[in-house]
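So, chain A:
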Amino acid sequence: MRIALGLMLLCVGVSVRATAGSDVLEGRALTFPGDYGSHAEFRTEWWYLTGWLKTEGESLGFQITFFRTRPTVDVDNLSSFTPRQLLIAHCALSDPQRGRLWQDQRIRRAGLGLAEAMSGDTHVWIDDWSLEHKSATYIAKILAEDFALNLSIRTTQQPLLNGRAGYSQKGPSPLSASYYYSIPHLQVIGNITRDGKSDAVHGEAWLDHEWSSQYLDGSAIGWEWVGINLNDGGALMAFRIRNPKGESHWTGGTLRDAHGTTQVFQPHDVEFQAKRTWVSPRTGIKYPVQWHIRAGSREFDLKPLLDDQENDTRLSTGAVYWEGAVSASEAGKDSGRGYLELTGYGEPLRLR
Partner candidate 1 sequence: MFGQSRIAWRVWSLLLLAQLREQPVRMLITVVAIALGVALGTAVYLVNNAALNEFGLASKRLVGSADLIVQGPREAFPESVFVTLAHDPAVSLASPILELEAAIPGVRDAFKVLGVDVFRASAMQPQLMGDIAPHILQLFATDSIIVSNQAAVQLHLRRGDLLQVIVGSKAKTLHILDILSPDTYSQSLGIMDIASAQWIFESIGDLNRVDLRVKNGVNLESFKKILAAQLPASVLVITPQVERDRAVTVTRAYRVNLNMLAMIALLTGAFLVFSTQSLSVLRRRHSLALLRALGVTRLALQSALLGEGVALGVAGSLLGVLLGTFLAAIILQLLVGDLGNNQLQVVGASLRAAPLALIAFLIIGTVVTSAGAWFPARSAARQSASALKGAINASPRTGAGRYFSIALLGLGIVLTRIPAVGGIPLFGYLAVAALLFGSILLVPLLWVKVLRKMPRTHHVVLDTAVAQMRDNVKLSTLSLSSIIVSFSLMVAMAIMVYSFRVSFDHWLTKLLPADMQMREPLGNDTAFWSVQDQARLTAVAGVSRIDFRRTRLISLDAVHAAITLIARDFNVNNIADILPLVQSSALPSTKLPPIWISEAVQDIYGYKIGSEVVVPLAGRQHRCFVAGIWRDYARPAGAIVISRQAYQTATGDHNANEGSIWLSDGQNAARVAAMVRAQFALQDSIEIVTSSAVKERSMKLFDHAFVITYALEAVAVLIGLAGLSFATSSTALARRAEFGMLKYIGLRRRQVIGILATEGMLSSVFGAIFGLTLGAVLSLVLVFVINRQSFNWSIDLAVPIWQLAILGLVLVTAATLTAIISGRAATAGDAVRAVREDW
Partner candidate 2 sequence: MPLKAPARLDIPVLRLEGLVKRFKVDRPALFEGLNLELWPGEYLAIMGESGVGKSTLLNLLAGLDHADSGRILMGGIELSNLDDDALTLMRRHSVGFVFQAFHVLPYLSVAQNVALPLDLLGVSEPERSMRTTQMLDAVGLGSMASRYARELSGGEVQRIAIARALVHRPALVLADEPTGNLDSRNAAQILGLLRTQIKANAGAGILITHSRVAAESADRILVLTCDGLVSLAASA
């Protein structure tokens, strides 16, 4: 989820002023389907789809992300190429049998019908990559260089509003916040293609949709984020933002139990404890890939589907991070599947 912001900030750089977008204020009620769609007046926004897939005999992780950002441009320019919005898509497939991560990315200016993020309901695309929400189903189509995803993703639960009714605070200042909802327990069917070979898949996924104009404050260097579909039908989202010393700067989370009761965590409710690290043979970066998490009264152990789920987007956006499929257990008992994101473990992300 949040890596989107990091990428954007890196890419947007100096010229983007903090005021270039509507403010996120507590108390604005999220309404659907309108809030499924794009919020062009906010500076950044993303749809972040993660989950586990099964072929015959294989377990795979997948991640499809569409980011939208609004650079500062000359509003007088009548050119249809004027980059009023930029769209970035990133897609990764964790393949434990091959021990590798398939990934590809695209960045485009919105316009001319070639790349757009529509308002009203989820419909975002870059050329032939698209994510569209229609009658309780998301259709995701990704045609990457050497792999492809064609997924139909059915919703089974209501959106889970994170933070205070969708107002998710990211730091001590109330201005550093986003509107944020998740949809857990999405049922996936479709097929994936790797090196020209197609496989039917099914599985379970998680969607994050978040928009903001000022996300982080200056004292953050990276974060952990996790979203788990619990086996009992519940769902857990937890995050920790780290300061330059590597300590917790802000934490938060949401837990919906099997009965549909939602618990919103305060910073002191959430704890992240690293258990095992893995060193990337490509970048030499050391990632804690196994975790113990406390969320309120419940404690989870997270184990990665495979160690090497490092995402390298240095060529386009300059970031290297870890994002991958994990399984969760409580007291040694398997309790769910989800995705974990780890950022800021290489050179510190330069955020402002």
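We adopt the following convention: a residue touches a chain if its C-beta (ideal position, glycine included) is under 8 Å from a C-beta of that chain, and two chains touch if they have at least 3 such contacts; residues count from 1.
In picking the candidates, the idea was that all candidates are chains of the complex that A comes from, given by their letters.
What you see is a predicted model, and the numbers here were worked out from it, not measured in a lab.
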item: Single touching candidate for chain A, where 1 or 2 all sit in one complex; value: 1
item: Residue ranges of chain A touching candidate 1 (in the complex, touch as defined); value: 11-16, 71-74, 76-83, 107-109, 112-114, 127, 316
